[in-house]
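Shown here: the complex without one of its protein chains, the others still in place.
Chain lettering (A, B and C) follows the sequence in which the chains are written, and residue indices restart at 1 in each chain.
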Amino acid sequence: MSANDHAHEHEVHITPYKVYIGVWAALIVLTGVTVGAALVDMKQMTIFVALFIACAKSLLVILYFMHIAYESRVFWWFLISAFGAYIVFVVLTFADYAFR
Amino acid sequence: MILASRDIIDSVDKAWWILTGISVVLFIGIMTALVIFAIKYHRSRNPRAADISGNTKLEIAWTVLPTLLSVYMFFVGYEGFALMRDMPSEENSIVVEVDARQWAFTFRYPNADISSPDMYVPVGKPIRCHLTAPDDDVIHSFYIPYFRTKEDCVPGRTNYMWFQADKIGVYNIFCAEYCGKDHARMVSKLHVVSEEDYRKWLTQRLEDRFRPIDDVAAVMDAKSEGIVASNAAELYTVYCASCHGPKGEGGLVEGARSFIDNATDKWKKGVTIPDMFRTLTLGLDGTRMKAFDNLSAWDRFALAHHVASLHPDGPGRSDAPIEEYKKLIDEFKLAEQKKVSLDFPVDEAIEELVEKTGSEKNK
Amino acid sequence: MSDSLSAAPSATGDAHADDHHGHYGVPGYDPIASRMGMWLFLFTELLLFGALFIAFAAYLSKYPTYFAEGSGSLNVPVGAFNTVVLLTSSLTMALAIAALQRGDKNLSIKMLNATVLFAGVFCVIKAFEWGAKIEMGIYPGSATLAAMDQGKQAFYNMYYTMTGFHALHVIIGAGLILWVKKRTLDDRVNPKRLVLMENIGLYWHLVDLVWIFLFPLYYLIA
Partner (left out) sequence: MSNDAAALPPLEQVDYIRAKKGLKSWLTTVDHKRIAILYLIAILTFFIVAMGLGVLMRLELLNPGTDFMDGPAYNRILTLHGVIMTFLFIIPSIPAVFGNFLLPIMIGANDVQFPRLNLASWYFYMAGAVLALIAVGLGGVDTGWTFYVPYSANTDSNVLLPMVAAFLLGWSSILTGLNFIATVHRLRAPGMKWGDMPLFVWGLYATSWIAVLATPVVGITLILVLMERFLGIGIFNAAMGGDPLLFQHMFWIYSHPAVYVMVLPAMGVVSEIIPAFSRKKIFGYWFIAVSSMAIAAIGSLVWAHHMFTSGMADEGRVIFSFLTFFVSVPSAVKVFNWLATIYKGSIKIDPPMLFAFGFIFMFSIGGFTGLMNASLSTDIHIHDTAFVVAHFHYTMFGSTGLMFFAAMHYWWPKMFGRMYSFKTAFFGFGLFFIGFNLLYFPLFLAGLAGMPRRYQDYLPEYHGYHAASTIGSWIMVVGLMILFINLIVAIWRGKKAPMNPWGGATLEWQIPSPPPTHQFDAAPDLTHGPYDYDFLYEDEDQPKETEVKA
């Protein structure tokens, strides 16, 4: 509905510097964690743990650095459709590769 | 469970008729409604349209029904596919390796390492096809319309399909994946023959294949025993004419050599029969001349002789001293074929090939 | 591209705004539309890299051991350091926008400079990494690579392709940041009209986002 598109039209959100620095610190810590996790031998799981941490990091970047946390809802829908489409592409490609 | 190919054909055709039936009924329904509405509610008869903007029940009905119909049609198509992919094991079938390259199929019968540009199979036996293309070639598709079956030959991998002929006859084989210049001429024949004829054909091929090539005289003179060049013209048409021209004039693809000009110095590996044999066996690196190691050594000699005969000066130009032949035979260990052929009882080989088809599992 | 997205005035202005910027159909400044356009553009970048990640996943599933071996040949501390560099550059980019929002042009310019500097550091380190591999004879088309197992070849081909594309984006991003810096100095990008800087910031964060996935997938699967 048209109202959704323009819900937050006139609010200009100014993020405190502290938030950015906090997010950055969290990202650095997660980078450390992902390197540390790679040293532990988890066999098949290694890559999934790495991907999980990477997803967490990218969520932080998208929400705060890229301001999605403060954008109107339509931007959320956009992101969900784009990522949804991508995940579908991956999963369906593996409908072939997983069974080869 | 092994099923006859007749079942695959029937299943595909049944699926086709069911889908066509559903389609035709719906199509006629839609078009009839369209025409009736267009006439009945023409503005001259119906100046003011009714005020209808929708009907949810109807919408749900014509969403759900096509959905159910879709699921049904999926299963109809799945049935025949399941048969096609229910491959007989290698022990219970005759394995034919299908080698596709620009622009010819080669059929190889691996147990005996023999090859042919046409496909021969016995009637009533499951045929398992292993489909390949060389790494430096392109994708082709092996298609036998009569058996409703098709699978691509992809460089770098082996694909599988199977069929079983229920009737003696000759069937078309097409390349169905676009592969360039002579895609339309990449046509071959499938000869479905009686088991007896198949045995005969196989014996002939096996004998050819395992005749030792230390008989230098035989390969030096193509006509000496009438053995070398018997099918050379046919092989040349299938494997060489696409690029080098039906008369050897060359130039049909970029850089394809002419066999009839006199500039012998430009032949990269030389102009004699042993040189040509070497070129055929190894290919020419950095050019589009590929290694034709899919052909048997006898076939390669046959081709070399045929190519030599295309030149106006004839084979005389291609003469080489007997030492050259001996060198070649050493180089490719051609004489050792003799040992193989001695150790390899032809009859048993055929038994193996034909009888292994698992009559016990066949209905 | 970004020019049109950010600077092109919309023909009818913001038709929905309660406070009309003029009467109907007069061009206006619509930062939301510009950011929307930028996000849609970022989706195309996302899918472009996404396709490469699909190829990576396909080959990883085909050659797991070769990919592990290949990954083992990459230098983890260097990769981790580069990750930190790029994350920090993302922070400075975000701070540049935040500073300009507060009217602190001076700090904003400094932060943009820092971002470009980090981009440079990233590229130099990446160049050394590539250089080391090339010195060992491992690069596309080399005889050494051609002699390796097929799985190894697939790994290095993917490695050069994906990090190469990413590095190209880093360079383009740095160029865009220099351009927006010039516009900020000219006051054409200012606290009232800063969507251009926001959009280039979004682009820069996307570059970061891609590396967040590239790093573990290439360096940490040994």
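To be clear about the criterion, a contact is a pair of C-beta atoms (placed from the backbone, for glycine too) under 8 Å apart; a residue touches a chain by one contact, two chains touch by 3 or more.
Being a predicted model, the structure only gives us computed values, none of them experimental.
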Which displayed chains the hidden chain touches across the whole complex:
A, B, C
Among listed residues B:D118, B:D166 or B:D182, the absent chain is touched only by B:D182
Of B:E90, B:D136, B:D261 or B:E323, which sits in contact with the chain we cannot see?
B:D136
Chain A, residues in touch with the chain not shown (by the definition above)
1-2, 5, 74, 81-82, 85-86, 88-89, 92-93, 95-100
Hidden partner sits against chain B at residues 8, 11-12, 15-16, 19-20, 22-23, 26-27, 30-31, 33-34, 37-38, 41-43, 46-55, 58-59, 62-63, 66-67, 70-71, 73-74, 76-81, 83-85, 131, 135-139, 141, 143, 145-146, 148-152, 154-157, 159, 172, 174-185, 187, 253-254
When the complex is taken as a whole, what residues of chain C touch the one chain not shown?
4-5, 8, 10-12, 14-16, 23-25, 30, 32-33, 36-37, 40-41, 43-45, 47-48, 50-52, 54-55, 58-59, 62-63, 140-141, 146, 149-154, 157-158, 160-161
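Keep this in mind: only the chains that are shown with their structure count from here on.
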Go ahead and note the Å separation of the Cα centroids belonging to chain A and chain C.
15
Mind pulling up the chain C residues that touch chain A in the complex?
16-17, 32, 35-36, 39-40, 43, 46-47, 50-51, 53-54, 57-58, 60-62, 76, 80, 83-84, 87-88, 90-91, 93-95, 98, 101-102, 198, 201-202, 205, 208-209, 212-213, 215-217, 219-222
Per the contact definition, I'd like the list of chain A residues that touch chain C in the complex.
2, 5-6, 9-10, 12, 14-15, 17, 20-21, 23-24, 27-28, 31, 34-35, 37-38, 46-47, 50-51, 53-54, 57-58, 61-62, 64-67, 71-72, 74-75, 78-79, 82, 85-86, 89-90, 93-94, 97-98, 100
